[in-house]
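Here you go, one structure.
Every protein chain of the complex appears in place save one, which is left out.
Let's look at subunit A:
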Amino acid sequence: MNGTFLGMPAFPQAAARAVRDGQLRANLRHATHTIRDKRARAVAELPDWAELRAAGKAIKDHTLRHLDRYLVQLEESVTAAGGTVHWAADAEEANRIVAGLIRATGDSDIEKREVVKVKSMATQEIGLNEALAAEGITAYETDLAELIVQLGDDRPSHILVPAIHRNRAEIREIFADRMAAWGRPAPESLTDSPAELAEAARLHLREKFLRARVAVSGANFMVAETGTLVVVESEGNGRMCLTLPRTLISVVGIEKVVPTWRDLEVFLQLLPRSSTAERMNPYTSLWTGTTEDDGPSEFHLVLLDNGRTAALADQVGRQALRCIRCSACLNVCPVYERAGGHAYGSVYPGPIGAILNPQLRGTSSPVDASLPYASSLCGACYEVCPVAIDIPEVLVHLRERVAEQGGHPLERAAMAAAGYVLDHPAALAAAERLAGRTRALHPRRLPGPGRAWTDSRDLPEVPAEPFRDWWRRNRA
């Protein structure tokens, strides 16, 4: 997966650092609360939201159950429409395919050394920009937030708003300091007004659009019956990339396929309201293979597995593949709000990241083993998810996997001891009585794992008598 995330500390340590960063907490709190309130209003407008949500879930479940069939159908449709389909088992293979395709295009050397990019999670997941850079190819991000991240030599921290952790003043600074190194510099007089920042980005990006011969995109959906790819966006930069260059390479996760054109009706309602709280997203671009004298003359679709078939094999966990990357779960998550996106060690942060990463990457690294625990199981993510992914259920399921692969020895011992006591009421009563009698001796601060509790909270005072004994004295 993305090289920039290697060596991440486990979630609790990374999150603890983020919690102490007052500016970050304020930025995140402001952004997530604004969008979550807007989303709630946008969703409340639709009387049939519950039915739409159920339909979205059903279409995705059906597709996932017959994924083999729909992918083959997709390949046939794309090929018939003049495109070429490539299959990539993992990140390395996908990157190799894309680099090879870029090298094979363009008339001049310079044209083979730069590409424009439509914001895409899949290419970030595989670390495409870094892989291309190693081959001497520069990939320019054209989404405003991605541009901020790229110029700032930063990592994305949100699915939809990758620079959510930055405020306007910080963005102005990044533009002023870094734009010149990547192309057209920012105007001397740049202030942090949103209009000026957007204009600076527009001028900077225009040069890239007009020069690039190759564009790389992802896709929100792929329609099996027609071979059509769909990108949903707000700024129109994606549309520029999809129409101006001669070659278009789309890297898409295999779970993005839907069977029919009609299915888009459901998702094009669910997605914008859940993600940006818009009734309809400003730009929906659809492309099918190649068309003479219109758009790219060459189209390549790279179908990416990278852990997805492994996730598909897990009966409980596979529902994570229904995700349409709307980011609604991030915006309501109280843990994401405090920890920020970087703590998740992946391009998929928040609740969906906490269940997706350990499935795509396995649970052997410390950060992946800690992600299923990065939730209080409050259920807010499940409540907003437009395709009804029961994220808490999957979190608990993945915790079991982590516990089984060893877990924490102390925790395992404690669970076993508790299990014994709780299955023997007499032992439980004795333990409760003992705690009551020795309560004068209880320490205020605990050693070991309990320290984490007493660092910020007092322990409860143990009552003189457990309820069990009160009952025996008064009612039995």
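The rule is short, and it goes like this: a residue touches a chain if its C-beta (ideal position, glycine included) is under 8 Å from a C-beta of that chain, and two chains touch if they have at least 3 such contacts; residues count from 1.
Basically, contacts and distances are computed from a predicted model.
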item: Per UniProt record, name of the chain withheld from view ["Na+/H+ antiporter subunit D", "(Fe-S)-binding protein", "Nitrogenase iron-molybdenum cofactor biosynthesis protein NifE" or "Beta-ketoacyl synthase"]; value: "(Fe-S)-binding protein"
item: Of A:Lys38, A:Arg113 or A:Arg338, the one touching the omitted chain in the full complex; value: A:Arg338
item: Touching residue (missing chain; options A:Thr34, A:Thr291 or A:Ser376); value: A:Ser376
item: Chain not shown: contacting residue from A:Glu45, A:Glu188 or A:Asp458; value: A:Asp458
item: Among A:Arg53, A:His158, A:Arg213 or A:Arg399, the residue in touch with the chain that has been omitted; value: A:Arg399
item: Subunit A residues touching the omitted chain (full complex); value: 11-12, 15-16, 19-20, 25, 315, 334-335, 338-339, 372-380, 382-383, 393, 396, 398-404, 407, 411-412, 415-416, 418-419, 422-423, 425, 428, 432, 435, 449-450, 452-453, 455-460, 462-463, 465-468, 470-471, 475-476
